[in-house]
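This is the structure I want to talk about, given as structure tokens.
Complex shown without one protein chain; remaining protein chains in place.
Right after this comes chain A.
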């Protein structure tokens, strides 16, 4: 029950993973920076570009989408796509 509640809040993610991780592994509410250029034109249009700050706002149930805030807007992306986006909590080294 406690685990489910933590999962709903995204607290089950381990904090140490927040260094050089994918968006799928990021913690709820922590601002991160996108570290590389994605190739999908739709994602680029939504602001998923190198150097942009992104914050996870919600995690969907049943392995549902990750809702992110980027450039002041909310975008939901599936976890498979989120796995392809590399982020860093303290900014990119590039």
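By definition in this document, a contact is a pair of C-beta atoms (placed from the backbone, for glycine too) under 8 Å apart; a residue touches a chain by one contact, two chains touch by 3 or more; residues count from 1.
The rule is short, and it goes like this: contacts and distances are computed from a predicted model.
Missing from the rendering is one chain, named in UniProt as "Ferrous iron transport protein B" (options: "Ferrous iron transport protein B", "Porin", "Protein glxC" or "Signal recognition particle receptor subunit beta, a GTPase"). Within the set A:30, A:53 or A:81, the residue that contacts the chain not displayed is A:81. Annotation: of A:21, A:34 or A:58, A:58 touches the absent chain (contact as defined above).
The missing chain lies against chain A, touching residues 8, 37, 40-47, 49, 57-65, 67, 71-78, 80-81.
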